[in-house]
Every structure is written in structure tokens, then in C-alpha cells.
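To keep things clear, I will list the structure first and then write my remarks on it.
A single protein chain has been omitted; all remaining protein chains appear in their positions.
== subunit A ==
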Amino acid sequence: MNKFGKIRRDFISHPPPEPEFRFIAFTMTGAKDRMRQKKMKNQPRNVTYGSTVGRSVERGQGSQASGWVRGHQAGGQGYSRHLPKYITASHFANARAAEVNGMLKAVSKPAGSCHVFNALPKHMRRRAMSHNTKRLPSRLREGAHKLMERSQQTEKEKKQLPKRRSRRARRRHGNLLLEFNRRQRKNKWLETHIWHAKRFHMLKRWSYSLPHKPTAKTFRSSYRAMNTHALLQDLSYFCCLELQGSEELILRALVRLTSKDTGPTFGAELFLSGSRQGSIHLYRADQFPHGSLGPADFLWRPRAPHTSHRQLWIWIHPALKAEVVSELQLVCQCFEVLSTSEEICSVEETLVGQKRKRDDEDCINAPSKKLLGDCTRAAGTPVRWGSADTAITISDLTMEIVRYRLIGPLAHMVLTDTLQPANEDKETVEPSGFWWPNHSKDQTNMRLHQQQTDTFQLLRGVCSTGEIPAGCVLGLTVDDPRLSLPQRRSKTVPDLQPSADECRVRDLTLRGVVAHCSESALWDASVRHGVTHNQMPQQELNRMRSEALVPGSRLAAPPQSRVPVLLVHQPGRVRGEERRHWGSGWDLLLPKGWGMAFWIPLVYRGVRVGGLHMSVKHSQFKGQPHFPHDYPDCPAGTLFQSEQEAELIEKFKRRPPSKRTNYIKHGCLAPFCCPWQQLTEEWEELMKLNEGTSSICRTRPPEYTVLRSLRVLRQLSVWCRPSRSRRATHPPLTPEVAAALQGEWGRSLMWVRLRLLSKGQPALHAMVCVPTVSDLQLLLKDGRSSGPLEPLHKDHVKNMLKCKHKASHASKGSISAPHTNASEALPIGLIRGVWPQPLPSVLSHCSRLTLGWVQKGDFSLATGCGEALAYISASGLLHTLLQQPQEQRGIVLLRNPSSLQYRYAQIVVDI
């Protein structure tokens, strides 16, 4: 042992010269390195640098005085100069003996785990060989036998490690729950997590574990489900914030976060009544149009009689929760923490109180209860804030309410099949702890329940979800849907019989749900709490099912199985004129803990289930931006884009260099991340140059914004259309009008839809370009023309790289290389085929001016042609429209990052 120690010490005291090391590090990349490490893991360390050691051994001239002198010496001196004059035999023999020992050890130990099988060609290997050595050819049998024995030995050695419990023990209910609770400490699980994890690829996003895509191929069928039947999604990861207080004060506070320009706000009469859900874009307090935060849905609780106290739910994406909460605290002046998460959790624990006795001592202190809601957050996190002067309280209801979304024209049929409105209990004998018997005693409550039930039954007569007014809300109390679970999965079919209540159905589609029918006990925290914890266990339900006389019949409803729910209509495609109401559906809001009880019955009605990927596609087909992918002005959107850039670069680097696209040659400056700020600045400068009023002393330009003002969008939408469909009521586009708009909205981006005129399938970050006059004439001549070509660009960076390479080679020989300046000028992290960071002008880099970049592009199944959603510069669009003739307004060119072919596309601004 000490021999090894000595040699190793030698190594440490005399580190080998640099160049060879660099060579090793340079040649071995990624996978190769890993393979080598795996191979060498059993080898003694000093033989690792075999080649160099071998060489010195060959020479047989290890000098003690200077240690191990190897490699090419600087100054070009030969080896012979350093030959020692004498060798001490004992030292020399010791050193060699150590090496021999090391080598012997290396030979005797197997390199890697299965060297015996490596000796066999692949087509002769069989899986069973590792168990039965007799399946091997006899020449290898002995070695394999030894290997097997050794592996058994190591298992014995392993037993000193803490033993892994048997599968049976691990799968025991309590232990399993503990394990699950441990696993969701970092990334929260939805209630349907286990169902999803068996069928979906899961993604860890926004501190949740979320389903991304099914493992089966379901894209087309999911699309068809959205188009003709229903698609189900679990959206429980959306965060709900509750505001309580007087209506006037809440509205006064919230008006600072929104702007009327972007559409109806919190105070719109329609939403204030509580009968409709609204959606809105939030900004930082008083900063519109800057400081954009992100989109939110909101829902008011219907007014209770004789009180001005209101309740408001704001549903937001988890990526923007922290910012919205802090802004809300600011505008409502709620800084006083009323309660923290720890208190809530402890209350739950005492209430549940079903700690099972188990034999493992180590686990007794951690109760193995099923986690409900957001129990994994750190204890002491504030969840409720209040203020003395405004009397508004903000509570964080994250994961308190389960939200399922059904998308598709038959969503309401699936709901009417699944949910059975609760019937009133006539024989309420003793006052029980359950909410429904007490609730149903009140006559007004029962009358309301009757009306809600009637409205719900009317839904059966409606043919498509899109017929119902956008954003309707219906409160309901239903029986446990597990009671009427069908025996096998079937598909809900539309009702072919015309309903009897034709008149009332018509009224429903015309005016929506009456305001007071939107009331539900789900708004009540105490009811929610009670319902969550009095759920009948599945075991009990199965027992009832086994005792039922007719198998598959509906079970009698016990008193605890009444659940208050809210049904919220989702409007689908509201903007634009094509495919109206496409993708409309219903959201189902449930108290927490009831997720799986509703999920399985819904799935049994033949719906498809989609994940995050399908949400993205859904908003793409609707033509809407998806949060956080398409919000470059929001903090969450910026973060997403930088993550996406890193991911795309990583993916790009994984290809072999000769197979990568050379984006420089394709004239594509930003294949991974779009420089919006630079684009907007350059367009503004260009417009100023055109006007001839270029001011020299410019202040620091503000950040770009996204144009969301409906008034401006409406005007631009009209101007983008070719002239024949333009209405006379709108002001025509003149340079003066354009200049006025330019001044106000010059530095902003616009969300547009691009429809390809003939061929082409746009990809992510495809460039939207301004067509030249000759391009437009080409299109006039031939309507199906495939479009102009971009001339191939020159890759000057490649030459720079070559210079650098040469310089590094030359610097090995002589330090005073003339190329050092050139190589130092290169930025670090240069990737071949991608422009280095200080980008040149993005606007005029190609032969056509760049307007913007595509955020989402694909062949659209809905329209049957290529369709892209893009952000373009508003001033660029105005400039383009002014240049174009009346009948060719809104024609632009589209070019993919990895192609030189431009394609014609028509701009459509949906409002």
C-alpha cells in the first residue's frame, strides 16, 4: 500500500506538463469520457495515464532527482540531456515493482461490468446468458462463471449497507404514502398525479409535477376530441387568490392594475354580477402600458342580499403568482399577515387525526396521511393578509380548489352524464356534522338548488358548448359521481331527440345563466373544508357496490356525499372571424380532495386526456398567446424564453458539427432567442430617419411593450385586410394617422396571425419580413408562386474560428504569435454556425427588412394550411402597410431559420 502511496505522492508533487493534459481533455468529450470513466472505475489510479507512464517505462529512465519528467519539454530540448548519471537500484526497483503491481491488479480486475459478453458479437448475445452460463460458448464460460460468483459476493458485501425494505413492505399503504409525501416535497403533485404518471411523461415545472404528453400517440385523436367530442385537462396547478372586502374598495384598488384599453376590467357590470367569468391582463400598479405581469381570470361571487361585502377569485398561472401577490398587497395595502400555512396544516392534522399505528419506529413522528392541497410549502409561509384601513383580506387558495377543464363541443354532455344534482333529503332526522342536511333545511337554499338543477338539465338540450354565452357560471350541488360510475368506459353521444323545453333552452343560449344561479357553497371555506374531510373512502364505496343487488346500478347516496361545484364556461375562440367558438368548453371547480372522485367518472365518459402540450396546441389553434410562452414583455415570459434558448442551444450542440444548420449562412441572426428590444429600437430609428427628424440627444429608450389596446388593434386589423373588404366607416390609412399612432405605439410589438397563401410550414422563430415591390409583383403575376429566395450569406465567423485554431496551434510552438490579437477578439462561447453575441442590425441583415419572429408555427389541422402566430413590430407594420398597394395590404414574407425560401403570408389581426 505504501508503495502506491509513494508513487501517488510523486504525481502530486510533480504535476505533468500542461499541453498533454489539455490534449486529453480536448479529445475526450461527453459520452466518451463517461465510457472511459466507467471502464476505469476498478483500475488503480496511477496506471490511469497509461500511455505516458508506459512511455517513461519504456525509456526506463525515471530520475529520482526530478521525479517523472515526461512529455515534450519547452525550449525544444531533447530527452538525452536529462538522462541521469546514476540510478539507485533499490528506489528504481521499488518504483517498478509498484507499477508492476498496479498493472497486475488492472489485468486481474474486470474493466467495466460485462467484459465477458463484450467478447461476443452482438447477434450472439442473449439475455438469459447472465443467469445461465451454459448458454455461453464454452471458451467464455469460465470467465462468466467467475464474474457471476463475484457479483454474488458483492451482494453479500452490500448487506452491510442499510437494507432496502422488501417490495411488499414498501408497497404497504402507510409506507407508500410516506414515500409519496417525501417525493412531492420539492415539486407538488396534483391529485391526479398517480393516474397521470402511469400514462404521461411528467415535467417538473413551476414547482409542480405536471403531465406533458401522453406516452401513447394521441395528438390527432386529441385534436379530434377537441373538435368533435371533449378533451379533459387537469388545471389544478393554477393558483387562486381570494379577495374579500367591500366592493367599492376592492374595485378602487384593482383599477390600478388594469386598463380599460385592453378590454372589460374587474368593474364591468356583466362580471360584477357574478354570472360571468372575465379574463384580463394585469400590469404593475399604475404602470400601463409598461410593467406587464400576465393574464388572469377572475370571478365575483354573486351579491348576497343586504351586504356590500364581496368575494373575488383571481386565477393566475403559478409562474406569476409571487409578483401578482406582491402587487395586490401593494394596491390593497394588505401587509399584515393574518395566518400562515403552518396553522392551517396543523388544523387539518388534528381534524384528520387518523394516525395509523405501525411497527416502524422511525416513521411514527411523520404521520402517513394523504397530502391534500398545498401542504408541502414551508411552515410559516403567510397565506392570508389583511389591512386595518381598507378592510380587504387577500388569501392564497393555491390547490384549495381543483380545476378541471373540458374542451370540445360535447363538454356539456359529458358533464350532464357524469354529474347528478343532489336531491333533497326528506328524512333529515338528527343534525349531523355534514353541511348538506343543514343547508337543505333552508327554503331559499332549496329553491335556489331547484333552479340550478333545472338549468343544468336544460344543458342537455344544447347541441354545442359554443352556443352558450361566453363565460357563464353555474353553481351546483351534486352527488358523489362515483355512485353512478358505469361498469365500463363508454363514449357520451349527443342527444338526437329535440328537447321538450325548446323555449327555455333558447332563453339559456340567448341570455345565459341567471345571476343568482351562479351562487355555490364552494365559495364558503367552511363548507369546502367539511366536504373535503368527510369524503367517503373508496373502500366503503366498494363495499356498497359489492352489496348492491343489481350489479352496476346506481348506489344510494349517503348524506356526506354532496359536493358543491362550480361550472364555468370557457368561451373558446372569441377573436377573429374564422372558426368562432372553436375550443370552447367548461371548467369544473371542486373542493380539494375530490379530484380523483370526479376524474375517473369523467374519463369513463369517453373523453381524451391532454397534458401541457395539448394546452399549448389548444391556444395555438385558438390563435391566442399562451402563458408564459408568448408573453415576452412579462417577467415570466422573459424567463421562459431564456430557458428555451438554453434548451435549444443544447439541442443544437448535440448534433454532430457537420450536420448542424449553419444559421450564419442562412442569414438567421436569432434562431434561439428573439432580440425584441433591439428590433423595436431599430424600427423606431428607421422611422425617425424616414421622417428626417432624427434627434441626436436621445434619452434612454424605455422597454418595449406589447400592444393590447383594443381600439388600436381594431384599426390595424381593418388596415391589414385587402381593400375590398374595408369598411368606409373606418378612417383610411394615411401617413399622418400612421405617424400619430407611431408616436404613441412605435416601440411596441403586436400579436398577429399569419396565414400562408400557398405552400410552407412555418417553424419556431421563423422571420417575418417585408416584401419588396418586385416580390409583390411576382405574387400578382402568379398567385401560387412559391416566393423569392434569400441569397446565401458568407460565414465570416468560420474564418475567425479557423484563425483562432491556427493561432492556438502556433502559440504552442512560439509564444510570440502574430494571431493572438485576432483570437482574443473572439468572444467566449462561440458556437460554429451561430452569430456571436453583439448582433449586427437585425432589421436589415437579410435582403428583406425583418418585421418580427414567429412564436408558434405549424401546419394547422384546423385550417388545412400552414399557420403561424408571431410578434411583429407595430411601427414596422405601419411602415409596411403604407408602402403596399391597396389590394395587397397585409402581405408579408415568412422564412424559416433553416431555409432560404421566402413564403407569402397574409397578416390577420384578430380582435
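Observations, loosely collected:
Rule of thumb we're sticking to: contacts are C-beta pairs under 8 Å (C-beta built on N, C-alpha and C of every residue); 3 or more make two chains touch, one makes a residue touch a chain; residues count from 1.
Keep in mind that, in the parts below, contacts and distances are computed from a predicted model.
Think of the chain that is not pictured: of "Ribonuclease P protein subunit p20", "Proteasome subunit beta", "DNA repair protein RAD51 homolog 3" or "GPI-anchor transamidase", UniProt labels it "Ribonuclease P protein subunit p20". When you scan A:Arg170, A:Arg580, A:Lys651 or A:Lys802 for touch with the missing chain, the hit is A:Arg580.
Within the set A:Met124, A:Leu510 or A:Ala646, the residue that contacts the chain not displayed is A:Leu510. For the chain missing from the display, the contacting residue among A:Pro382, A:Pro494 or A:Pro722 is A:Pro494, taking the whole complex into account. Where subunit A meets the omitted chain, the residues involved are 260, 263-265, 267-270, 409, 463-464, 466-467, 469, 494-498, 506, 509-511, 574, 580-581, 710-711, 714, 729, 911.
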